[in-house]
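Structure first, commentary second.
Removed: one protein chain of the complex. Kept in place: all other protein chains.
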Amino acid sequence: METLTCTINGTRVEVPKGTRIIEAAEQAGIGIAHYCYHPALSAPAMCRMCLVQVEGAPKLVPACVTQVAEGQVILTESEPAREARRGTLEFYLANHPLDCPVCDKSGECKLQDFVHAEGRRHGRSIEPKRVLGQDDFGGDILYDGDRCIMCTRCVRFTREISQSDRLGVVQRGNGSVIDTFFDHGVEGDPFAGNIVDICPVGALLSKDFLHKARVWDLDNTPSVCPNCSQGCNVRLDTRDNTVVRLRPRLNPDVNSYWMCDYGRHTYEWLNATERTDAPRVREADGESVVTGWQPAVVRLVERLRASAPASFILIGSPMLSNEDNGFVLRLAKAIGAGEAVYRSARAGAEVVCPGFPGLARRRDLAANGRGLQALGFHRTGNDEGAGGLPETAGHVLIVLGETLADAEPDFGSDAALFIAFAHQNSSVLRNADYVFPVPSFAASEGTVTNHEGRVQRIWPALRPPAQARPAWQVAGTLLAGLNAGTAPVDVARAFLGLADVSEVFAGLSYEMLGSRGALLREHAMVGSGRNR
Amino acid sequence: MAYPFRDERETRILSAHFGDPQARTLDGWQKRGGYGALRKALEMGPARVVDEVKNSSLRGRGGAGFPTGLKWTFMPKDDSRQPHYLLINADESEPGAFKDRELCRWTPHQLIEGALIGALAIRAQHVYIYVRGEFFEPAQIIGKAIEEAYAAGIAGPDVMGSGIGIDVTLHLGAGAYICGEETALMNSLEGRRGQPRIKPPFPAAVGAFGQPTTINNVETLCAVPHIIERGADWYRSMGTEKSAGTKLFNMSGHLIRRGNYEFPLGFNLKELIYDVCGGIRDGRRLKAVIPGGSSVPILSAGEIDIALDYESVARAGSMLGTASVIVMDDATSMVKQVRRIVEFYAHESCGQCTPCREGTTWMAKILRRIEAGDGRPEDLETLVDLSRNMTGTTICVLSDSAAAPVLSSLRKFRGEYEALLQRDEPVLATA
Partner (left out) sequence: MADERTPLGANPGHAGETGEFAHLSEADVRGSAYVGRRPLEGGDHGGVCSYPYQLPNRQPDAPLFEGPYAKRLERIRSRYPDRRGPLLPVLNLAQEVRGQLTPDALTRVAEVLDLAPAVVRGVASFYTMYNTRPVGRFLIQVCTNVSCNLCGGDEVAAAFLGHTDTEPGEISADGLFTVIEAECLGACGFPVAVQINDRYFENVTPADVPGILERLSAEARATGGDTG
């Protein structure tokens, strides 16, 4: 691969031939302001924000399309370049309405950012602004034509990535506006929500997020979308311990910059109330009594030590991490031998993203089905994620994360011992002998494994109830109490401990996973085929 | 001869048959010597044709003045792997220009002959004649001429029995000045919005339908048969050293004898206005002249004693462009005319680039306000600043074209603007 050397703002940069100036600059840590350019879309060079000065060139050149030449001297902060940006920003403000006080994008708006950084203090236009109006694009999308800066990222997204061809530029000149084919709308494009992300300003808005929260009130946490086995990297935006928004996070190997609308809009369940908030032990009279952690754990350990090896039924959760499911499985195996199952919903078909075919809304509608299979669980039940519950009479029943909402009310009451690691109350769990509160998905730190065997980290976005403890930690403590293993001191070590459950996980560590994940060793795949 | 007035001093080559209805027909054109050049070009072969046109120093007549022969050399030298296209830009929409319409409606076969020679030179198999949608009558005339050419075996699979196939297709635009820009024209031909493309890639590498393409203006191609017939030396003997040949000058505005006149490049502008066109109508005096169509800087009355060739007009601070000379008398309100010109650009902006999309409309609004007597002193500085931000910052030069009349009129007629600023009550300026 041929490389070239250029100088950007005095810094020497070496890049492969064909690299564009804006990419070379990013490599050197120099950001060039831009609107229409997006790394995953074609570059039309029409916003004119990225004009930079190249020594020897008669005019400023657009950095997003101009390829680096050997020995080029590029200046992004020279007076001509700054003046051009200042001028272009003033042009935008000539017609852009001063909607910041009522605009959702405020706080994450690229027009605000660049004008604040480099724009004129006062726009000189005193003319009446052109009025193009608002439009409902159908689905979750609202369009405000007055705010639109005509970068056409949204149009190019629907032509190149989702390939639904729903959007186009209509009219010309200052009257240009984005529109669909009259009232066709964007409904039916399963990836339409991404255009709200890539819109630099508040012209495209999510109805779901409309006026919900100010972005500077939000915390955001990197995680993985739990709604199918694709494993899109996301950010959970939270406020007041509630998830208010899911946004995709870049992972070039999994989902690029995108996620599907199904995943994006299915987040309310992360905010379930009715949390299991304290350990409970069922007394002899059938009353379930709140206890402290230590008495509960001690009592259970004593009981388990006193029993002979038993058979177990373990119902795991594909909506919880490898660490949680893995350690609970280890606990089960310390108790005896038995069956480890999980249930998860499945869709009829995949929905593939034509412009990035590695991304699809998968059939398996849970985050960690593959991880559970790799650990040794197998899937049971139907495509609604119900049914398939095994007989529990005489077994030790361990339930992790499931509410068993479809079970008979007396499910588990005939078990020899019923241990529940729960984050949500339900009537069936009242039959449990021991209930241990654990964090839900959004409150967990750990890893999940996607359809192709990629293990990715999740971080906690919500605070669980104060008494909740990670399931891997509780199970680890119980194991230690049974002299069947060491309790991991942190989740990273818990992950390393998964190698003892399934050698498929051997050789991986959190350092190796980083923020983008790593694949399980292929030759050690276990489980009944590639259940997606 | 020129249309509609003749002048003995003219050098009538392209316009020799204006006003002669018989020259339209294939028969009439052949009787007047037509299609001999095509036959000669077929014998010469592509390389020699390109050389001849290069040596003639013919420059593109669509406004840019780029050497035509040089442009033809940018095309790949063999067509074995990709089709080549020749596009003819008959989208004449520049305010002040009306030469291509006359060439199309009086001598369509001159255009077709030039096009076929050009296609031969660049090894194009297909010629598209892009005619603006409003030119319905000239388009019908060209369409009929194309049919005559096919029927006579001049266009089609076997041009004059040479074994070379060249197809000619007429394609009408639909009302967009910007489609006169060569890359926007290609987009429009391809069935897209007529938005200019970024260069590189250049049309000769990636053009219409992704293939090597050359775009030439009507007047440029009409000169080609004459160059082939009579030779590069003959063509260079007219005009100046760097601006060879003749030009159709489009004379409009407050003249007594408006129309097209054909003179060698380098003809004096003052002589053209006063002697050839009879001077200013109604006994008025000259105030301003736009020498090259509305996109070029305005010249004041004292600046018109110049030769009309590319270099001299540039030295005078303007551009020859399409040689569309718009003459304004002393009753003209410069502010009103500049306002109208800027409104034109605002209407025609394709909307891609921010400085053009926003700047043309913004300047039009300011100028309307000034014209209505509601202007403020800072408006003039704003106009200058906006014009500077609109120059050299966009994909195509429509933005620069909107800025040029604003900057030049503010420099040379600032008093008119200031006079409007000082009024207390709103007054509509009269033309």
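Should a chain be cited, it is by its letter among A and B, assigned in written order, with residues numbered from 1 in that chain.
Going forward, a contact is a pair of C-beta atoms (placed from the backbone, for glycine too) under 8 Å apart; a residue touches a chain by one contact, two chains touch by 3 or more.
The structure presented is a predicted model; accordingly, all values stated were derived computationally and were not measured.
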Full-complex contact with the absent chain, from A:Thr19, A:Gln53, A:Ser125 or A:Thr180: A:Thr180
Full-complex contact with the absent chain, from B:His17, B:His254 or B:Lys412: B:His254
Listed residues B:Pro67, B:Pro83 or B:Gly317, member touching the removed chain: B:Pro83
Touch criterion as defined above, residue of B:Gln110, B:Thr213, B:Thr332 or B:Thr354 at the omitted chain: B:Thr332
On subunit A, residues whose C-beta touches the chain left out of the figure: 165-172, 179-182, 184
Touching residues on subunit B - with respect to the absent chain: 3-6, 19, 21, 24-25, 83, 92-98, 100-101, 105, 129, 132-144, 146-147, 150-151, 155-156, 167-177, 188-194, 209, 250-254, 256-260, 281, 290, 294, 324, 326, 328, 332, 336-337, 340-341, 344, 347-348, 350, 431
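Quick note on the criterion: only the chains that are shown with their structure count from here on.
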Distance between chain centroids, defined by C-alpha means - subunit A, subunit B (Å): 56
Subunit B contact footprint on subunit A (complex, rising order): 44-49, 51, 59-60, 62, 65, 83-84, 87-88, 90-92, 94-95, 124-125, 127-128, 130, 149-150, 169, 171-176
Touching residues (chain side subunit B, partner subunit A) in the complex: 176, 193, 198, 346-355, 357-362, 365-366, 369, 378, 382, 385-386, 388-389, 392-395
